[in-house]
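A short worksheet on the structure shown next.
Of the protein chains in this complex, all but one are displayed in their positions.
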Amino acid sequence: MQWTIITDLNKCVGCKSCQVSCKEHNTAGAFGPLPDLDPYQEPDGMWWNRVLTIEAGTFPHTGVLYLPKACMHCYDAPCVPVCPTGASFKREDNGVVLVDYDTCVGCQLCLWACPYGVREFDPHEGVVKKCTLCIDRLEDERLPAAERIPACVESCPTRARVFGDLDDPDSEVSHLVQARQGFTLFPELGARPAVHYLPRRPVPGSGAGRVPDAPEVPEGRRA
Amino acid sequence: MRPPWSLLGMTVLGGAAGGVVLGLFTDAWRGLVVPYSLLDLLALLLTAAGGAAAFTHLHHPRRARYVLRRLSSSWLSREVLTTGLLGVALTAAAVASWGDAAPAFQRALDSGLLVLALVALWVTAMIYASLPAMRSWYGPLTVVSMVGIGLYTGWVWHLAALALAGVPARALAPLRDATWVGAAALAGVKALQVRHFADARRRLTLGLGSGLPLGPYRLQDPGTGRPPYRTQTQAWPDLDPGCRRSGYAVSFALLFLVPALLAGTLLAYPAAGIALAVVALAGATGERWLFFADATHSSKLWLIGGDEERAPSRVAAPARVLAFLERYREGG
């Protein structure tokens, strides 16, 4: 089993709801807090999920892309083997990559090993923190079943995010990745992320003289 | 990368310790009579200081007991082991060779130490060289340059120590020549590495990272208006080209050119040994600072900028000075 989140880039409007709901749930959750440094001056705080704004092309053929980016829960997570203490580990039963704060020495090597820049260091607690795939929600038996999904998936107002088991060929996420050429970031770095993105679809409609949008990802780019 | 002072200290000093051991090894094989224990002690001190520096990097020293858990996969675990062993061996050696030791024993001891030191240096270098995400460091060049420069720094110190201890010029000459050869070779390696850094920087494009083929891309927002400078070391902004150029010029000069010149005068003026040691240390530190500061991590794409020009920061800053200060502000 490999739990994952798929984001449809055709739907993401960059509203950062997922970014905030992540912080919201986790700040007071089992793996928090996500501290805010200089909160009312020059602010710089911890976020496990960041929605990037990317521009491409030149006017008027401009593409604008929003890319929510949290831990990819990689199959071959490079952050795991480098960790000297075993604090970083990948759960065998569901593929979630986690940090055990009680054994983490704060060496930050995993920060370097992760290709995606999704691990953050809490200088105050001296440990590295990151997206837990909301494992504390997923496994909280007290929660109603509908709430046992990641906070960022639950909040997304365009419903661009889908949670599920990538190893189950019949799951919605697997179908989406198959049918829609789901791709991963930095496939060449060999981490084999579980988190996939669905590329922008070709522009529908008649097409004559249309303004091309953000470029599409060719088939076969997926890991 | 934000250069972490602890790791900088650890790698520079640990490397130098290896170099000193190399010096002792050659001395032993050349039958040179040197103030052995003192140098051994120096190596030990360097190793210990390096280890201590590394220790300050740990935010939970009391959890250090866990750090050997991942010997099977973590170069950092292995480093703790090998560097620790080296320290133990150096201590043992210092004790064992106190006073006069038989040359054969000395040779055997130094060979053993050297092997250990080389392994320790190699393991340390592998931490840096084995991370695919570290675009600038990934690959053998990092091992060669890191081990080489470490040995070279220690070697130069050893040379300076001998001169200061009054070892005759005749005996020093071959060591000086070796220093020249080493400096030239390492300057070459380093030059290759600088180019590799530049390639890594250039080849990292948003198009590449996102699997999106068309460009150019511009990162307009890393999610929080400004990069997470304080929670992510990789978010350190790119050096601006002028700073990089002069930085490399100075570090090459201090590490290779000036020591080579000083080594030349050493035979005539042993007191130059002090300058030699200081300059080499400065050069090594500068080299290592740039090794971190100029390194490109794949995630920099997502944190700092797009393809066209990776400005120091997407954040508007009121004045140049402020922008500069801001960059050097570390987490707290």
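Letters are used for the chains, namely A and B, taken in the order the chains are written, and counting of residues starts over at 1 for each.
Keep this in mind: a contact is a pair of C-beta atoms (placed from the backbone, for glycine too) under 8 Å apart; a residue touches a chain by one contact, two chains touch by 3 or more.
Simple rule for what comes next: contacts and distances are computed from a predicted model.
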> What is the missing chain called in its UniProt entry, if the choices are "Pyruvate formate-lyase-activating enzyme", "Sulfite dehydrogenase subunit A", "TRAP transporter small permease" or "Sarcosine oxidase subunit beta"?
Replying inline: "Sulfite dehydrogenase subunit A"
> Which one, A:96, A:160, A:173 or A:189, makes contact with the chain that was left out?
Replying inline: A:160
>> Tell me which stretches of chain A touch the chain missing from the display.
In response: 8, 10-17, 19-21, 23-25, 27-28, 32-45, 47, 55, 57-60, 62-66, 124, 141-142, 146, 151, 154-160, 201, 203-206, 208-211, 213-214
> For chain B, which residues lie in contact with the unshown chain of the complex?
Replying inline: 218, 220, 223-225, 309, 311, 314-319, 332
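Following the convention adopted for this analysis, only the chains that are shown with their structure count from here on.
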>> Please output the residues of chain A touching chain B within their complex, sorted ascending.
In response: 16, 19, 37, 42, 44-47, 49-57, 63, 65, 67, 69, 78, 80-87, 102-109, 111-123, 126-127, 183-191, 199, 214-215, 217-218, 221-222
> What residues on chain B touch chain A, complex-wise?
Replying inline: 1, 4, 57-61, 63-64, 66-70, 73-77, 80, 127, 130-134, 206, 208-224, 226, 228-235, 297-300, 302-303, 306, 326, 331-332
